[in-house]
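Note that this complex is displayed minus one protein chain, with the remaining chains in position.
For reference, chains read A and B in written order, and residue numbers begin at 1 within each chain.
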Amino acid sequence: MAILILRRLVQMALIIVVASFLLFLIFDTDAFKKKTAIAELGGFGVSSLSEADYQKWLDEKGLNVPFYQRYGKWLGDVATGDLGRSYEKSTAVGPLLLDRLKNTGILAFWVFALMIPLSLVTGVLAGMREGSAQDRTLSFIAVFTTSIPEIATAILLTVIFALGLGWLPAKSAMIGGFNWRQLVLPVLTLVIYDFGYVARMTRASMAEVMTSQYIRTAVLKGLPFRHVIVKHALRNALIAPFTIIVLQLNWLLSGVVVVEVFFEYDGFGKLLLEAALFGDIYVVQACTLVAVVIAVLSQIISDVGYTILNPRIRFA
Amino acid sequence: MNEATNEPLSAAPVSTSVPVLECRDLSISYFTRAGEIPAVVDFNLKVHAGEAVGIVGESGCGKSTVALAIMQYMGKNGRIMAGELKFMGRDMRAMGEAELQGLRGSKIAMVYQEPMASLNPAMRIKDQLMEVPLHHEKVGEKEAFERALAMLADVKLPDPRRIMEAFPHQISGGQQQRVVIAMALLSNPALLLLDEPTTALDVTVEAGIVDLIREIASRFNTGMIYISHNLGLIRETCDRITVMYSGEAVEDGTVGEVFNAMRHPYTQGLFRSIPLPGADKNARPLIPIRGQLPLPHQRPHGCNFGPRCDHFKPACDAGPIPMRQVPSQPDHRSRCIRFEQIDWNAPPAHADTGEPIPLGPRVLEVDGLKKYYEIANRSLLAMIRGTAVKTVKANEKLDFDAHEAETVAIVGESGCGKSTFAKVLMGLETATEGRAVLGNRDIAATPVQSRKPQVVGHLQMVFQNPFDTLNPSHTVGSQIARVIRKFDVEQDREKVKDRVMQLLDMVKLPRDFYLRRPRQLSGGQKQRVGIARAFAGNPRVVVADEPVSALDVSVQAAVTQLLMEIQRTNRTTLLFISHDLSLVRYLADKVIVMYLGHLVEQGTTDEVFAPPYHPYTEALLSAVPVADTSVEKRRIVLEGDIPSAVNPPPGCPFQTRCQRKIGRICETEYPPLRTFGEGHRILCHIAPEELEAMPPVFTTAEERAAE
Partner (left out) sequence: MATTFDARPAAPPLLDRLSAPKAVLILVALMWVPLTLYVMAGRNLGVLQPYILLPAIPATLILYVLAVRAWRESWTAVIGATLVFFWLLMAVSAPYLPLLDPNKPIAPFVLPFSHGKVGDTFFWLGTDFKGRDMLSRTVWGCQRVIVWGVTATVVAYVVGTLFGLIAGYLSGWWDELITFFGNVLLSFPVMVLFIVVLNYLGPSGFNIVIAVTFASAPAIMRIVRGLTLDIKSRDYVFAAQTRGERPFYIMIFELLPNVRGPIIVDACLRLGYTTVAITTLTFLGLGLQPPDPDWGLMIKEAAKTAMLFRFSYMLIIPALSVSTLILGFNLMADGLREISLRD
């Protein structure tokens, strides 16, 4: 098993290296470098930048050296935590990103804290008796909530709870410091969308286990239904949802973009989008790199967890 | 046994006259979108304590439905429609869920077909075993553990302590089934249901389980219901038998009565369609039952077996047919209205006895063929030791030849390397060493892509699984036509179609199957298409990999007959891969026995089936369940399981399980290949005289009388 995990780690490291290389390659193109040059030198657009000015800027920045040197320097910078400067916000990218990640982290924590129990319970209850009224109702709710995109959920929640009932603030910019009431709508939006997906996966896994022959064996051993579910079914049925939940971290990094932008919550997603629209190259690059690292880490956790949870692999 | 199991079985008074289980006029239906489907109709069964009742029948006859109905576990859409189901005199249909829970696993226990699937993969064996006494008898953890451990020893599992701690995937299939049996016996049930308990196992492993089951009946005084499609297994394990056909019991009685004096045409048809190891093909040809099983909603009026019966008369389809007692045999009943009129000793009407056909020149010569695989061992230990790459010897030095029109059977259990050999021959793998000469061309090292179309066409294959053999997305006609064009037999569109039609005629399928899709065909029909496809390119050699093992008994005979008929008329060489020795005896001219990639014995069919035997052949023969009551066989049960080909034992490959092991030499030295007669060769250390002195495994009544 140790070998298996080690192999995955090596694979993941390789993925990060290749992904970072791709990222560097994309942001090392002339189009992006010119955008940066304009941001630094001032100007109105790529067309207004003269070739001579651009070349001079490249020389100053040490960007006229061969490709591998540039890549090496970039890697070194990244390794020492120097992620460049944000021109839009004129600060170093590193601390800025860290601050925003912290905000997104708070959001993510509450999303997971609500979503995991809710979706697991729903999925297990639905999958326990496949085809029953209970299953059909829960399954329909799950399909329904996953079918409403985050942007629509955000709108509906805002209209009802903020604009209509006035219970909660419509925006979550947290201008006057941290305020939990501003956190409610973004968290709810993400939970509602994601809950359905995880619940459906849990249901499918549970339903499959319930039709398996070893459940039949357990029932025909004369065990009470509760005992069959808790001791025999759950152990097997929750292996797949576990890995799916961990992989939701990757999904969450997508989901937060639209939610944070809509609610004006100062997190990682909003930072990335604003940087992309503004042409704040270093910020985009750093955000993407961080996103990939987080995604890969979640994959490793998911893989290792799966290996540990599944005795067929653990004791192979 | 410990004390708890000696307690009285039930609070209800038990007298000898009350059967453990009684089914009276039981009818069971399933409800689907298409409406009510009667799965079992008018079913009667009695099981007394210590008695073993066999239920035999082909797929879809309702035998498993009966078992699940007895457990009262039929899913959402199954329901008992009528009749009585009494367990120790108490009506099970009136019991509540709680009462049933108390019975299941305690008074009534079940053993299933697939041991791997029946055990929870995420729980240790001990937890799964201990649950039974913990729940039913409310004993403490410690006592539950002790009892589970004792029961594992009782079912003859080696090293029970290790197995208690293991997960199901860590033990072999045979061991898993023993665990399931132990689980069923833990609460000393009054009734044990066994649903095809050995079907998923290898023959020599099966023999061990059968022995164990026979012992249970006598030792635990348990009533048993043994469900199987194999008449031989029923004969070896049961006292009474019920034959089922298409949802009905058609005949029941004691094993002796039904096996020796059957009174229903279906039962007779079943016996005539299975090969018996006592007889060869010329003495007793296989007679298939014509037609196929009706689907539950397409059952005919009157006798369900009517359309397939040779004794059919207009009265048979007039109305429902009752079970009637056979005169002077109080226990023997048949669901045939004409059983008094039928002459049960008349020889079969359309038995075509095949004359032995003369063999032609040599077509295929295999000479010192070896196939080694290299597999990477990714364990840390192996990497440190530098043994990261392991060699698996899938085929070790195979030598044999095959002539025109000859049938060569390759026999062995799983892991013996027969499938690898087929792959090498077909060119999907290349041999590591040695030659395989087809005609005058060595093909051992030529992958199929580099072979000429004619060579490929000359060597074709019939596959094992009828449900996999045809591509579900294409019509039957197009799949055969592709082969005809590919091998350049015909190219013209019309001629190709003509040829496909001829082939459909040859395998006795209607011509309108041309446009059918595989899902509209039954298993036997698919296998016929598979045969037509293999013969489309006029092959000289056909490799048939267990072509009938997945089919129902009555269909097996028809497909086997067909295959042999085509082979005879085309004078094709047939390499018949099988684990079923009775079938092999019936159709092969020459037999090759393989074990763990080694060829342990080869010779003509008569030579292999008579002493001298290789000890493995002897055990294999003994493991064949025999349905013929006149045949006696010596029982030899091998210990343990087949070793993995990755870690073969040193010395003789068979030494770990050999019942005739002679000592150290077996463990250290590779045995010599001893030759008897012309081509009979045995790979063994035992001296030739001793091998020749072995008694035969099978003896018929006449032979015993002669002695």
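Simple rule for what comes next: a residue touches a chain if its C-beta (ideal position, glycine included) is under 8 Å from a C-beta of that chain, and two chains touch if they have at least 3 such contacts.
Computed from a predicted model, the values in this text were never measured in an experiment.
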Of the residues B:F487, B:F513 or B:F535, which one touches the chain left out of the display? B:F487
Touch assignment to the omitted chain, from A:I148, A:L234 or A:V304, lands on A:I148
Taking the entire complex into account, which one of B:Q325, B:N471, B:Q520 or B:S644 touches the absent chain? B:N471
Of B:G75, B:G360, B:P453 or B:P672, which residue touches the hidden chain? B:P453
Interface with the undisplayed chain - residues on chain B: 33, 426-428, 448-449, 451, 453, 456-457, 460-461, 463-465, 468-474, 479, 483, 486-487, 530, 533, 537
Residue positions on chain A contacting the omitted chain are 11, 14-16, 18-19, 22-23, 26, 29, 31-32, 139, 143-144, 146-152, 155-156, 158-159, 163-164, 170, 250-251, 253-255, 257-258, 261-262, 269, 272-273, 276-277, 284, 287-288, 291-292, 295-296, 299
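Basically, only the chains that are shown with their structure count from here on.
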Between the Cα centroids of chain A and chain B the separation in whole angstrom comes to 52
With touch defined as at the start, can you tell me which chain A residues reach chain B in the complex? 2-3, 7, 131, 212-214, 216-224, 227, 231-232, 235-236, 239, 310-312, 315-316
In their shared complex, at which residues does chain B touch chain A? 71, 73, 76, 100-106, 109-110, 112, 114, 117-123, 131-132, 135-136, 167, 169-170, 180, 183, 378-380
